[in-house]
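Mind having a look at this structure? Questions to follow.
Just one protein chain is left out here, and the rest sit where they should.
Let's turn to chain A:
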Amino acid sequence: MCLGVPGQIVAVGEDIHQLAQVDVCGVKRDVNIALICEGEPAELVGQWVLVHVGFAMSIIDEEEAQATLEALMAMSVLEHEVGDFLGINAGADDAVR
């Protein structure tokens, strides 16, 4: 019940009481945007949002999403380098080098 799905706003009405169209995995759904619209609805077109029970609940912050993934990737690279340093990664990969 408490999960949502990400979707992209593709069309909006003239005010927040009109439903907006959101593309969720290729399917277009009518969604209420009153909980995320603080200015003009038109400014929301193209934004990614989290949709829950017919309402857009939150604008997905693309920079934060990217930052999380980059932090994870940096951690992964660091882990591999530490492994190299300690000789843990020795194996097929190293044989090719």
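As a convention for this text, contacts are C-beta pairs under 8 Å (C-beta built on N, C-alpha and C of every residue); 3 or more make two chains touch, one makes a residue touch a chain; residues count from 1.
Throughout what follows, contacts and distances are computed from a predicted model.
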Checklist entry - Between "Hydrogenase maturation factor", "CRISPR-associated endoribonuclease Cas2", "Short-subunit dehydrogenase" or "Heme exporter protein B", which matches the UniProt record of the unshown chain? => result "Hydrogenase maturation factor"
Checklist outcome for this item: Contacts from chain A to the absent chain lie at residues 1-4, 6, 17, 32, 34-38, 48, 50, 52-55, 57-58, 60-62, 64-69, 72-73, 75-76, 79
